[in-house]
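This report refers to the structure that appears directly beneath it.
As you look at this complex, bear in mind that one protein chain is not there, while each of the others sits in place.
Right after this comes chain A.
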Amino acid sequence: MIRLQNIHKSYITGTNKLHVLKGIDLHIKEGELVSIMGSSGSGKSTLLNILGLLDNHDEGAYTLNQEEIKAMSETKAAKLRNNLLGFVFQSFNLISFKNAMENVALPLYYQKVARKKRNKTALEYLDKMGLKDWAEHMPNELSGGQKQRVAIARSIITQPKIILADEPTGALDSATSVEVMNLLKEINQSGITVIIVTHENDIAHMTDRIINLKDGRIESIIENNKINSKETIKIPQE
């Protein structure tokens, strides 16, 4: 599903050049549940942004769904993001003047789905998240966990192949974090590839594979299948 070969990325800030990714080789198969770990500055968010076509890479080859991703027009990238990818962010990134249902339905608007149909679909997805009663609420009337569930509903409404989650539990308490992780695991079990960026060990350990980044390079990859089996997930104690 995703294949990266020797990916490089630098940021130029003023006169300094910051080399963030220094040659990443990675292969993520369809249906995997992967986490990318690393301390801040390790380049994990940059990697996720490149994977999500939110940012472009400087060097190397990126193949997404058998398609070579090179410098492409924003319009093309937007279409790919819309059809193939779903995003979950640490800060939820809901549109503040739209209610939960409208937020969830928005990706379908860009697929030119009729208003009634997309609102109906959005309600179904909210129902799956247990938020049907909150459909008419504005984001600022929802708790953090609820907001993230709305964001997850939004990310899967287009039935994407890949969900990219950037610190999805970063702004949540531990109990809610587990709920959100369970949702992401459920999504994964429905066949969707899920890639989670996190700096929390316990979150990473709920995934199949942990990719450890350090200074823009992959330090290690830990296969983690055991933990991801049907075992119950323990609520982490602080």
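As a working rule, contacts are C-beta pairs under 8 Å (C-beta built on N, C-alpha and C of every residue); 3 or more make two chains touch, one makes a residue touch a chain; residues count from 1.
The rule is simple: contacts and distances are computed from a predicted model.
A.B. asks: Looking at UniProt, which of "Lactose transport system permease protein LacF", "Sporulation protein YqfC", "Pyruvate dehydrogenase E1 component alpha subunit" or "ABC transporter ATP-binding protein" names the chain that isn't shown?
C.D. replies: "ABC transporter ATP-binding protein"
A.B. asks: Hey, which of A:Lys22, A:Lys79, A:Lys185 or A:Lys214 is the one touching the hidden chain?
C.D. replies: Spelled out, the listed residue whose C-beta touches the missing chain is A:Lys79.
A.B. asks: Based on the whole complex, identify which of A:Asn6, A:Ser39 or A:Gln111 touches the chain you can't see.
C.D. replies: Per the contact definition at the top, the residue touching the missing chain is A:Gln111.
A.B. asks: Please output the residues of chain A touching the missing chain, sorted low to high.
C.D. replies: 49, 52, 54-56, 74-75, 78-79, 81-83, 87, 89, 93-98, 102, 106-107, 109-112, 114-115, 154, 158
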